[in-house]
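As you look at this complex, bear in mind that one protein chain is not there, while each of the others sits in place.
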Amino acid sequence: MTETSLYVIQQLINGLTIGSTYALIAIGYTMVYGIIGMINFAHGEIYMIGSYISFIVIAGLLGMGFISLPVILIVALIVAVVIASTYGWTIERVAYRPLRGSNRLIPLISAIGMSIFLQNYVALSQSSRDVALPPQITGGWTFGDPSVFEVSFSYMQLLIWSATLLVMVLLTLFISRSRMGRACRACSEDLGMTNLLGIDTNRIIALTFIVGAALAAIAGLLLGLYYGVVNPYIGFIAGLKAFTAAVLGGIGSIPGAMLGGLILGVTEAMTSAFFPSEYKDVVSFGLLVLILLFRPSGILGKPEVEKV
Amino acid sequence: MMRKRFYNAIFASGIGFILTCMMVGISLNTEGTTLKVEGASAAQWTWIGIGISLVFLSQLFAGQVDAFLGAVPKPQLSKLLPEEGKRAMLKPWLLAALLVVMLVWPFMVSRGSVDLATLTLIYIMLGLGLNIVVGLAGLLDLGFVAFYAVGAYTYALLSQYFGMSFWACLPLSAGLAALFGFLLGFPVLRLRGDYLAIVTLGFGEIIRILLNNWTSVTGGPSGISGIAKPSLFGLEFTRRAKEEGATTFHEFFGIDYSSSYKVIFLYLIAVILVCFVIYVINRLMRMPIGRAWEALREDEIACRSLGLNRTMIKLSAFTIGASTAGFAGAFFSARQGFISPESFIFIESAIILAIVVLGGMGSQVGVILAAIVMTILPELAREFSEYRMLLFGLLMVVMMRWRPEGLVPMKRPHLELKT
Partner (left out) sequence: MSLLLDVNGLTMRFGGLVAVDHVDLAVKHRQVVSIIGPNGAGKTTVFNCLSGFYIPTDGSVVFNGEQVAGMKDFQISRKGLVRTFQHVRLFSKMTVIENMLVAQHRHLKTDLISGLFKTAAYRRQEQEAMDRAVYWLREMDLLEFANREAGNLAYGQQRRLEIARCMVTQPELLLLDEPAAGLNPNETKELDELIVRLRDEHEISVLLIEHDMKLVMGISDHIYVIAQGAPLANGTPDEVKNNPDVIKAYLGEE
């Protein structure tokens, strides 16, 4: 194989890795949007908080002398998910629920305020500088001709792929099989009607925020381990990317968010393969505008019928 | 009832405790190559304790707190002011007096104060511009700073490469920012409102990335320095004239050179620009186009049913708002003499939005007051400045919950009917 094609394969692997974490974050946007029709701007910050919490737990356990990596990771996962979900729940309860039914702009501004607040809250309580964690999971497979180009697929990437896949399967089962999942689907069809049927929609909305935050925290843990660095500002760009992924796949659609995340990740990896890597943000944003222009309902979304 | 509220308060403080413990209570520290976890200091724990008790108490007395915040802090401005007829008579006098004070004041205070006032005036311009877009037309623009950047770089580049004067560049900067607004707005304004927010947010980032990376033209991260200051009919405010034969301000008037002339001159320009912006926007608000903006914010479907072309109306609001930002941007780069992409980050957009939200969406007086408060307060309380953005964010959430109409809500114009 030529160098270019091997290089493309490498970028494809990297792109799918990043893309699957975008997908995890995007699900939070899409679920909330599907039910209350609002962009939760603070969602990216939840991801950032999830990353911080998992760093704290990992560093803490290592400091206390634990050496079993699987145990450390599982504890970090559980703590990060629980704390991030608590954040997600609290944000909804404090900043969005009291505003339900008011002008569309109002919860949106509240969400932006919340996002700025959380970012600075973390910057002040931790520090605004990068925090680095030494790589925990090292090694991997390599293939291809070493004299031409060596493609590597690390264990970390394998972990991200398999964890994402597992979470997606569990989520799909939850949405389609469980009672709460059914209520969720009912809410995204018609919130008012579901309420009339005696389902406590406030609880369902809170649940959406909790599930979304949990997935963002998982993404936070995985990406934190992958990059080895966090700072309080990573949530902003990640949020923007994940939102793009959600729109790309069709906002309101969970499979759409998964697909959108993967497509976006691969697109970005391919862009940075051939152009300066700063331009990958430009490309993903350009993609967002193009989709909104030509197919606002996204790849898997249903076209919206305006109610007059 | 009381018991339920008590449990509720316990629950809320428990949640609060968990949330603060995991962030404020434990912090990450890098020591060499290893990452260490440290507990918070005693002082921080005290603060956490105080915070938790506040949450507990506010939840315990949630009803009373809500009633208090909902009812008390609404100043009855109309009662403070004199009668409608009298006010109309007094208004021109008051405005004239205000203008005189604004013109005389800089000669009596320190250079630093004048400089701060100039900065405040820039934020007033930006606030008024964004107020058209967010407050009147109801379009959430999170990338407003992009148009500010376009204006600033337009002047900086034209001045650097072609030696054009500030006064010639001012309309060009506004025009180019308007063009950018038009080009961005044309495709995206047809979309739903919340998409607009995210697209403008992305646009703001793109402009910043481009400025950072297009090094050959914009100088990249190191920016552009040595931007020419405005001149007064060709008189420069430098110690020595740049070109042979040109005269400087102090030579022309035969006075000693002082750098504060320049500061005061810049301040006066800012006053004039702000007055111009206020006049134009005030007229626009009372014109059919201004009414159409507000109608669109109130009910888009009704607007369409009455023959209003929503795309054109939104576009006009977006474009005019952008041109105001461009205007402010050109002045900003002239004042600073140096610009870099660092001045045009998302936080700036957020601050301008906070000014509009705090002042009162749609209310010009409110936005002006909010801009003054938001620029001067952080300067007065320096030790406070690192908490500035934290408080801005919190303020936006709190305002939306208890006073979405802002501190000085917009007053509806009273139209005289000839019957």
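Order as written gives the chain letters A and B; numbering starts at 1 within each chain.
Assume a residue touches a chain if its C-beta (ideal position, glycine included) is under 8 Å from a C-beta of that chain, and two chains touch if they have at least 3 such contacts.
Small disclaimer: the values here were computed from a predicted structure and weren't measured.
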Self-check item: Touching the absent chain when the full complex is considered, from B:Ala295, B:Ala325 or B:Val408
Solution: B:Ala295
Exercise. By the contact definition given up top, give the residues of subunit B that touch the hidden chain.
Key: 280, 283-284, 287-289, 291-292, 294-295, 298-299, 301-310, 412-415, 417-419
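Methods note: only the chains that are shown with their structure count from here on.
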Quiz item: How many angstrom lie between the CA centroids of subunit A and subunit B, rounded to a whole number?
Solution: 31
Exercise. Can you check the complex and tell me which residues of subunit A touch subunit B?
Key: 38-39, 41, 49, 52-53, 55-56, 58-60, 62-63, 83, 86-87, 89-90, 94-95, 98-99, 102-110, 112-122, 124-127, 131-134, 236-237, 240, 243-244, 247, 276, 278-279, 281-282, 285, 288-289, 292-293, 296, 306, 308
Self-check item: subunit B to subunit A touching residues, read off their complex
Solution: 15, 18-19, 22-24, 26-28, 30, 33-37, 134, 138, 140, 142, 187-188, 191-195, 197-199, 201-203, 205-206, 209-210, 212-213, 301, 346-347, 350, 353-354, 357, 361, 386-387, 389-390, 392-397, 399-401, 404
